[in-house]
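Apart from one protein chain that is not included, each protein chain of the complex appears where it belongs.
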Amino acid sequence: MPGWLIDFLWVVVKVTLVIAFVGVNFIFMVWLERKLSAKMQARIGPNRVGPHGSLQLIADALKLFSKEDIKPAMADPKVWALAPVVMFAPALLVFYVLPVGPNAVIGTDLNVGLLYLAAVSSFTLVGIFMAGWGSNSKYSLLGAMRAGAALMAYEIPLVLSILTVAMLAGTLSVQGIVQAQVDRGYYFVFPGIVAFIIYFICVMAELGRGPFDLVEAEHELVMGYQTEYSGMRWGIMLMAEYTNQFTAAAIAAMLFLGGWDGPFLPGWLWLVIKAYALVMVMMWVRWTLPRVRIDQLLDLSWKFLLPVSLLNLVVVAIFLV
Amino acid sequence: MTDEERKDQAAAAAKAAAAAKARAAAGEGGGAAAGGEGGGDGGDAGPVMPERYQQFLDALGKEFEGVDFAPAYNAADGFLYINVPRDRLREIALYLRDRAGLNYLRALSGVDWMDRLQVVYHLTRVEPDTRPELLVAMQVDVDRDQAVCPSLVDVWPTADFNEREVFDLFGIRFEGHPNLRRILLPDNWQGGYPLRKDFVDKRPKRQRKIRPR
Amino acid sequence: MADQIERSIGAGVQVIEDAETMEEALRRAHLEEQAGERRRMLVNFGPQHPSTHGVLRVLLTLEGETVIDAQPDIGYLHRNWEKIVEGWTYAMVVPFSDRNDYLAAICNEQAVVGAVERLMGIEVPERGQFLRVLVFELQRLTSHLIWFGTFAMDMGATTAFLHAFRERERCYSLFEEITGARLLYNYLRIGGLRNDVPDSWLKKLEQFLDDFEKEAYPSYWDLVINNEIFRVRTKGIGVITPEQAIAYGASGPVLRGSGIRWDLRKVDPFLPYDQFEFDIPVGTNGDAYDRAIVRMKEMMESVKIIRQVMKRLPDGPVMAKLPRALRPPKGQVYNRVESPRGEVGVYLISDGGTGPYRIKWRSPCFTHLMLLPVMARGHLVADLVTCIGSIDIVLGEVDR
Partner (left out) sequence: MGVLNDVARAAKSIVKGHMVTLREIFKPPMTIRYPDEKPEQPKGSRGMPVLKVNAETGELNCTACGLCARSCPPGCIEVIEETDANGKRMRRPLAYNLDMGKCMVCNLCIEACPFDALEMAANFEISVYDPENLVFNKDQLATIWKNYDAVRIAGGEKL
């Protein structure tokens, strides 16, 4: 078999693995969220379909497939149809850089891994704007406007907190950072605790989760930019949102909690466990705190997170490196 | 407002309420003013009227001589019901609010006495921590066909929606009301004024299907 | 002034053609302003909106996100309670009055029953009055729980909503034991109560109050009220000055939120409240936060009152001896009651018959809606939801 064919097959295998994992993770995470929020709210949560409601999500997926896909008349057809795709693509691209073992990286170990991550994760903004503008309705426009403002506001503190980690590790490549944590014996979460908290807040704001879910604040804007979508098109958007949440948690696990480092269990399992721990914390915050208003959301970022992350950068630069 | 003051003030309230009840049980109860057909003729002051009301009535009488208020103290709820002529309503209302201190319009209700319509304003003085010692209710008679009454929105802003409701359900038009429009009934309601006694519901009756068994 | 064309169609039915309906008036205002400054968005908020506590429609004039004007448009739940009741006897009016403020049924019943008792001078036996105070305060506690749940959910804290409803479920099973129903009881009768309360029930109530005071109540404060985001979302929102509160006829927690200590249970007791020790929480600067604090503290006051009533509950009958068909004397009465939402008034005119000649229902929520445009002007859309939540309106009572 010629060399290029083997590489091609190897890539095909990896891609199918990633997509399979994304699909399973989507189903598991939605189920986890509904069960966890039920537990927190003195409820039982889904328990009808399958033991403990495990097959509930497959039933939901089938329902979404069978639902009629309504295209609003005054919507701009191309932009409206493309928006969910543009939102889902970056979620997959992030997997390219994830290290799952001492020398095993899913894609290739880019030495500008962090830069790549930051760029890709801010790409969803384009998708949201396409959805909001394409649907051509008052509510989705307002929703898209809010999402745009939130994303831009939280981009800078996010990148600054990643920068602190890069400075600590001395390299931009993700594998390098994880390797640095293993070599030094301590995780970056201890020196960079402030960076970790800022990263966590920024990621929740960008995903529109937790106290910052302005994007689809159902009380004011019905469903935000998702209003005009239904059926599987909305399903893809939901999948995009949950996959983004998982990838954000995975990045946090790698940068701060030493991705695949851990006793007995294989590397990738540790990464998944840490990621899911952070996902559960995100859900925990989401189901506890009330929602923040849009101007407070922006004030928090510009007036508070930005200066604190800059300060943190300087402190880390002086003392720890 | 220490606790003792509140306690004895509350005790006074209990005595007054109990007394009012006892007196109402003894007397034939009910203010004579709302005598039904005649209405407004009740001259007698009903059961005994606390002196605070007497001073208020004297001051009111001095201020507006030509008006026959036909005051009637209603022991059942402690209100003093007075009849107010429609054309001097605004003056008297301003007097009551500014000089007599009745700054709180509690309820504004429309009544249909078959021969005439009537608008009743229940007024009180809201003063933190003090028992309202003066409860006055103004009754304004309005002609049934030419149902027009001066609006008191600028005197008590709470009259805004209430007057719109009385207009909607009774058909009494309030002059000077900023935006007198329907408030409760649907915009395209053509069926007349529901709360009038001669209201006949013109809508077709929907017969409930009951299967004979 | 709307120019009116009076046309009479058919026998005696007078039709006043209104030149302007709600839509045209606001359309005209909208066009005028639009020609003037920046374009304004006329947004329809409700009536099928999740956070308007029923079928309230608010016509919002928005400039970007800030609210220029918020005109409530009501009447979607109007059934003309006052007309239906005119044809019935007094005993029938009581269960139907539960349907007005369906979250505080006991308070409606007491308003109607109290009016007839004042008119006829009926003296309810001691135990009946004490039990009425107990049930009244338990109803206030339940109503404030529902307000707390929905207010927190408007802000996004859905968990707090379910925690509040966990406590509310326990209250409702308590009510179900003595009255048979969970929400609309028809428990009060003219002259007393439908049935007495067994001692086993009092022990269950005692158990519930202890659990509520030790576990649930502090957790509400931690989860929502002391929460920084809740504080920031409600501080300074929907401010009502004391003068505005009095001028617009506010009552209950809305009036007390603006700093005026005026509670009918103290200043004009309609039940033997003067024999119990409790104080009236008052806010300072009349914003959504203060109204929330007033309601939260009132919950604890109600628990205090219920405990005192249980300790001093006398024996004896709960129902006065009355003829079956009551015929109150000719006359009128204005009975007022301090319901969890404010002063509920019943202006009853009787012509000596077995049913009311005219009943006017003074509804606190209807009056508080007038404050909505005053409160919401200048805030963001998200704050409009907070303003509506902070005046705690129930559409059954607004539309009657």
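Letters are used for the chains, namely A, B and C, taken in the order the chains are written, and counting of residues starts over at 1 for each.
Rule of thumb we're sticking to: a contact is a pair of C-beta atoms (placed from the backbone, for glycine too) under 8 Å apart; a residue touches a chain by one contact, two chains touch by 3 or more.
Predicted model only: the values in this text are computed from it and were never measured.
J.: Looking at C:E228, C:E243 or C:E277, which makes contact with the chain not pictured?
T.: C:E228
J.: Out of A:Q41, A:N111, A:S137 or A:S230, which is the one that touches the chain we can't see?
T.: A:Q41
J.: Consider the whole complex, including the chain that is not shown, and state which of C:K83, C:R166, C:R327 or C:R377 touches that chain.
T.: Per the contact definition at the top, the residue touching the missing chain is C:R166.
J.: Which residue among C:G180, C:G236, C:P314 or C:G352 touches the omitted chain?
T.: From the options C:G180, C:G236, C:P314 or C:G352, the contact with the absent chain belongs to C:G180.
J.: Which one, C:P198, C:G236, C:P314 or C:G352, makes contact with the chain that was left out?
T.: Reading the full complex, the residue touching the unseen chain is C:P198.
J.: List every residue of chain A that touches the chain not included in the displayed model.
T.: Touch set of chain A with respect to the missing chain: 36, 38-44, 47, 284-285, 287-289.
J.: Which parts of chain C are in contact with the chain that was left out?
T.: Contacting residues on chain C, toward the hidden partner: 88-89, 91-92, 95-96, 99, 128, 159, 163, 166, 169, 173, 176-181, 184, 186, 189, 192-198, 201, 219, 222-224, 226-229, 231, 317-319.
What we mean here is this: only the chains that are shown with their structure count from here on.
J.: Moving only to chains each one touches, count the minimum steps from chain A until you reach chain B.
T.: Contact-graph shortest path, chain A to chain B, evaluates to 2.
J.: Which interface, named by its two chains, has the most contact pairs?
T.: B-C
J.: By CA centroids, point me to the most central chain in this structure.
T.: Chain C is the most central one.
J.: Just give me the whole-number Å value for how far the CA centre of chain A lies from that of chain B.
T.: For chain A versus chain B, the centre distance works out to 63 Å.
J.: Rounded to the nearest whole Å, what is the centre-to-centre distance of chain B and chain C, using the mean of the C-alpha atoms as each centre?
T.: Roughly 21 Å, centre to centre.
J.: Mark out which residues of chain B touch at least two other chains, giving numbers and ranges.
T.: In chain B, nothing touches at least two other chains.
J.: Tell me, which residues of chain C touch at least two other chains?
T.: none
J.: Spell out the residues on chain C that touch chain A in their complex, using ranges where they run on.
T.: Chain C residues touching chain A: 41, 43, 49-51, 65, 152, 154-160, 162-163, 166, 223-224, 227, 229-230, 232-233, 380-383, 385.
J.: Which of the residues in chain C come into contact with chain B in the complex?
T.: 1-2, 4, 9, 12-16, 18, 20-23, 25, 74-75, 78, 80, 82-83, 118-121, 123, 246-249, 255, 259-262, 266-269, 272-275, 329-336, 343, 345, 347, 349-351, 358, 360, 362, 366-367, 369-370, 399-400
J.: Help me check something: in the complex, which residues belonging to chain A touch chain C?
T.: 37, 40-43, 138, 142, 211, 213, 217-220, 287-296
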